[in-house]
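Here's the structure we're looking at; comments come further down.
Missing here: one protein chain of the complex. Every other protein chain is in place.
Take a look at chain A:
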Amino acid sequence: MADSGVTDGFEKTGGIERAKSEGKELTKEEKQRLRKEKKQQKKNKEKKDDRASQESGREKQGVSSAASAPQPSAQSAAQKAPSAVPAPVPVPASEAPAPAPAPADKPAKSKAELKAERRARQEAERASKQGKKGDPGQPGAAGKPKAPASELQPVVKRLPEHIQVDNPDVLKKLAKKLERQQIPLRLDYGYKVSLFSHLHQYSRKAPLTQQLSIPSTVIHPAIVRLGLQYSQGIVAGSNARSVALLHAFRQVIRDYTTPPNEELSRDLVNRLKPYISFLNQCRPLSASMGNAIKYIKKEISNIPSQCKEEEAKSKLLHCIEWYIKEKIILAAKAIAESSIEKISDGDVILIYGCSSLVNHILCEAFEKSRKFRVIVVDSRPRLEGREALRRLVQRGISCTYVLISAVSYILPEVSKVFLGAHALLANGYVMSRVGTSQIALVAKAFNVPVLVCCETYKFCERVQTDSFVSNELDDPDDLIVTRKGRTQLENWQQEPSLGLLNLVYDVTPPDFVDLVITELGMIPCTSVPVVLRVKNVDQ
């Protein structure tokens, strides 16, 4: 499987050549197909007769199309796993009608010939699809001229794996991919509430790193450490995670040496892929991390091939530093300056949880001698507000602290609400820590203005309308608490009808939010797709 991995790499990252050589690509993949076909034929010679009798039996019963479709689709799905499959969802659907007419029409043809026909058809379909698509899963192909920026992009994007946990095909594919990359698969834990059966639910007590050998030969130690920090919650918060990720990648680039007969621009991206899978397994990637990774991959693949290794590496390190400085640090400064205009003397400001950006704004405003006091709202089970409380009290800001259930009691005193965001979605919804939408709702009911502060690198092209379809489930054991010596939920796993739900994110509708403060200015929530478009054109 190792050599197919390398050839896959060539296929995937040869984006620049792909545009010119669609014909060549077909033959390369066809060669692979034929190779695999021959292997399959050898295996299936014994089973041929059985399957022939089964299929003819099924045809007689009239359930051929339904029954034969899953069988070959499962087979070819398994075989396609090693190669790049940009659209797993439409492909099985397209397979299902394809094999159905074939056995019905020509039972005389042999199995191998049918399969070859089918595969040739699929190759043609896939090649045409890849030519049309903007290929979002492979930003290395951004060397292609960015035609999609000026026209509307056709929508078919790959559904991320982590919201398809209820689909066994996707899980199988993921397992194969991780096996190939030599990363252990993390198992789900505990009873999952039925509404969320499409998401993973991991236990904090079983970090992925326990299943790795030390020292790990496949994964760089900085990445292993980062993964552990993510899964244990030591590094939490969208900005912190992105910055930690970029620092770890810097370390990786510093330690990287190009193997002989390889190009840095292609090999380094391949090297990063297993790391990203590993980090994804430790904790699903956030939108900001996704954007950062896209940026790095683009920069790496833009390195000209005649560049020397040392030069290339220093250029990449410089790019990463520029990204951190510009998108995170300078953006925070710009946002703080705009926000300070919105804070007047005598204000009572309410904040929720621990957002590094909002804390920064409040500290800056305090430095500029604005007189205000802060109410910190916190919620179980994460209790992140205590961290924010500590930071603000250290600066000398006068604070009040309540839990989220007391928000209706304290809101009549509040003049403004400042919220941080994890991501801003293209339909204007704000994705943030669970509880943010509640605070915005109650603030709206009391007519208190709600301001969301968010850097533009967190803007995301996804759209979402509720908190169910794409979310993260945290360890359910976190909800257990011991009060007065009694732990009510201790044995929740033994109770058959009891489930615990520990959501991490929720989406706030744009009508609850009055203003979004970004480094590009103060915009209403609905202007997010405009900003995204402007950014895409710039890049």
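Definition applied: a residue touches a chain if its C-beta (ideal position, glycine included) is under 8 Å from a C-beta of that chain, and two chains touch if they have at least 3 such contacts; residues count from 1.
In the analysis below, contacts and distances are computed from a predicted model.
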Undepicted complex member, UniProt protein name, chosen from "Translation initiation factor eIF2B subunit beta", "V-type proton ATPase subunit", "Protein YIPF" or "SAM-dependent MTase RsmB/NOP-type domain-containing protein": "Translation initiation factor eIF2B subunit beta"
Which residue of A:34, A:234, A:403 or A:463 touches the chain not shown here: A:403
Residues belonging to chain A that touch the chain removed from view: 193, 195, 379-381, 386, 389-390, 393, 398-410, 433-435, 437-438, 441-442, 445, 466-468, 479, 481, 483, 488-489, 492, 495-503, 506-507
